[in-house]
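Report on the structure given below.
Of the protein chains in this complex, one is absent; all others appear in place.
Note that the chains take the letters A, B and C in the order they are written out, and that residue 1 is the start of every chain.
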């Protein structure tokens, strides 16, 4: 680890804050998983456990008025932007107090206040949309950036390629961030991609690309920051292959029998939370006691969020036809 | 020229035959253009004039039981496979004697006997289909190959990328042949592609690629042959960027004001017919008189084809609902 | 009133709205330097520059998705489909993204865009280029669908579409781009969802839209000569539908023929007929007749194509059946 030990421009306080956010995501997701198993809600629930450093490093590198857009594994990404545990958990349970009022659901969290642009469920479908957000930023000559997340299973979809060509051609301020967690549902990457080095995808578009260790917070932050800076300063897109891993199944119904226990154990030894925990202690940024204390807080917050969600009302029955049209 | 002067494995007879085929395509297309202007038919008519060497070099490098598939600029490609001037011209005029009985039309020539698989009008749409033909060849373990043509304007479409990934992943016997004639309708390539060296497109798929001069018959033949051999012998796909030029507008209604007269003149100096004409003479494969004689024959054949088409009947009125379903 | 072409009316609508609102821009294949494949955007690049009149690669899904994302940010893209045959490629973007944006975000984000371009069968183009695909959009809640039948309507309707805060699909009959009609010089807007009686009558209601309105008007003229007084109603917007206008006409005439250029089954026409039979049952003196494209891919040969498309003859015959005459 030590060769990347805070090579970032972040203060100890910022690092601790990042750790707390990762911790909260972990605890909220664990609660979500339990709540699902207890049938407090149903449908698809895609947990982010194991990938927390990617979202939090990204959000730490972003400014408040930058945009983030993503797919359906978005609870953690939303929370990395500051969306509260309460509103995420309430959304999962389909409650009126959820981030989209119970109308969107587990795969469709949006938060306009925090420039969190969802929460989309068609694999690859959000990529051209995000490209359009970058277009709008440029059209308005704003000093902003959008980071769009998608899985490594998504980048064979045509719209990925169409979008990257447009973004490079038109110099758009966007970061295409591929969260490469090795699997698309039950499919390991080598079974669906003709290349293993995903940076090659960017060659077709003369686009900068990098491979990043997403479990090492410092490496993730630095690599993503560089791409964000490029977008902001040069209005040039970047493609990032961020290596990470999901510790749970694809969704709650997936037993994940397609991977070995050994593989999982090995990956769990690179738990991004453990990595940052050790780093913070080594850096003297926090004591073990402090860190355990944060964990207790996060557990409490997560639990409370679930409780609040359970107590919250469903959306009003008579609201079912609201929000179909702005101008009905 | 002389550095490629018959570097191929073709005999003089084969070269002369190729020249005659190119000549016939040229004359038939000229007639088609005139017939269109005389309103003998309507719709879109995309002429192949200027690109003849590409199709004929390809067909010369192919075996009879190999497959060719293409887009809507397909009259010449069909004829390169041996589809007759008569049946092409009759199809343009919507006659019962046309290659698809007047039902398909100018953009949809098919000829099962000659393994000519169309004739498709949705830009990029034929690329996955051709990939499926390659799949079928491999499934049946046949020693065949498919060459699929498309324009350089087509390769930003998502299905192009989806297809190349599949073909490389699954080792399919296919040649992706991009006829790069510089323009997609009025759009010059650099305005729509983030890269100018199209071989980079293949990097994303660990696929062999080559750039080929499509106006030099020998270079075209050699380059395409190599790709066809790779498909047949190694069951590996190739992407080819074949540089060519269309001397007419995109379709009959396009005045082509987006390019300069100078550019056109310069390109016409590289007329693939002129190139091969000179080569044949230089090689002693044919005399100028012989070549002029062929031209007269082709002109006659083209004219006769138009006349025959005009005299042919339209499809039977009561056939309009035929061929919607095999099992109605 | 000045007479202008259908394409000029559309051009005026775009130009005026772009002058009014800097957030409006036009994007599509060949819209800028080429002045539009059908010259609808003629002169717009010169007027507004390449920032707001944008040529794209041939990636319908990509640039439509880009438009949706830009609309999410509050811009007002007009995304041109060279023809709607190619727009099948953008259905996922329109149906799964644009149409659901406002609902799925609980009203946080909306999608004020227009997807417009040529539809219908322009002749001699064969199966892949001759489709009337409005049903694919009119079926979808979250979208709005407009199809003008005259230069006058085209201009007023497109202005409404551009100003609207929801995704609007705007389909123009390719054959009509060169047709002429009167268009007022002063500004006007035709609200979304407002139909129009194109010809008053008492004996039967012909319901249609886009180019088929003209076939209906011709049929009505032919029938007038035979003593039948037919009303021609143009909903103009197919979603939301001006049901009250349609129902009022039917309740007056008691007989209905619906004419559409698209295929007959699960079509916009059958959607309208369903509503009419339900809401006007007691007023109907005859089954509702339906004249549509023959249920086949489009053939190329003109003698076959002519049979496939609805024409005056078929409309007149249907009217007579509905009036129990002949």
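Heads up, the rule we're going with is that a contact is a pair of C-beta atoms (placed from the backbone, for glycine too) under 8 Å apart; a residue touches a chain by one contact, two chains touch by 3 or more.
Since this is a predicted model, take the numbers as computed values, not measurements.
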Would you mind spotting which of C:128, C:173, C:237 or C:254 touches the chain that isn't drawn? C:128
Just one of C:229, C:277 or C:303 touches the chain that is missing; which is it? C:277
Could you tell which one of B:85, B:169, B:184 or B:240 touches the chain left off the display? B:169
Hidden partner chain, residues of chain C it touches: 85, 88-89, 91-92, 95-96, 99-100, 103-104, 126-128, 135-136, 138-142, 239, 241, 262-271, 273-274, 277-279, 281, 284, 286-290, 295-297, 299
Absent chain, residues of chain A that touch it: 41-44, 91, 94-96, 100, 102-108, 120-124, 153-154, 156-158, 184-187, 191-193, 258, 314-315, 317, 319-321, 324
Hidden partner sits against chain B at residues 99-101, 103-104, 108, 110-112, 117-122, 125-137, 139-140, 158-159, 162-163, 165-166, 169, 322-328
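The rule we apply is simple: only the chains that are shown with their structure count from here on.
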Which chain maximises the distance between its CA centroid and that of chain B? A
Averaging over Cα atoms per chain, report the distance between chain B and chain C in Å. 37
Chain centre separation (chain A, chain C; CA means) in Å: 41
Multi-chain contact sites of chain A, meaning residues that touch two or more partners: 158-159, 162, 165, 169
Which residues does chain C have that touch at least 2 chains other than itself? 56-57, 59, 61-62
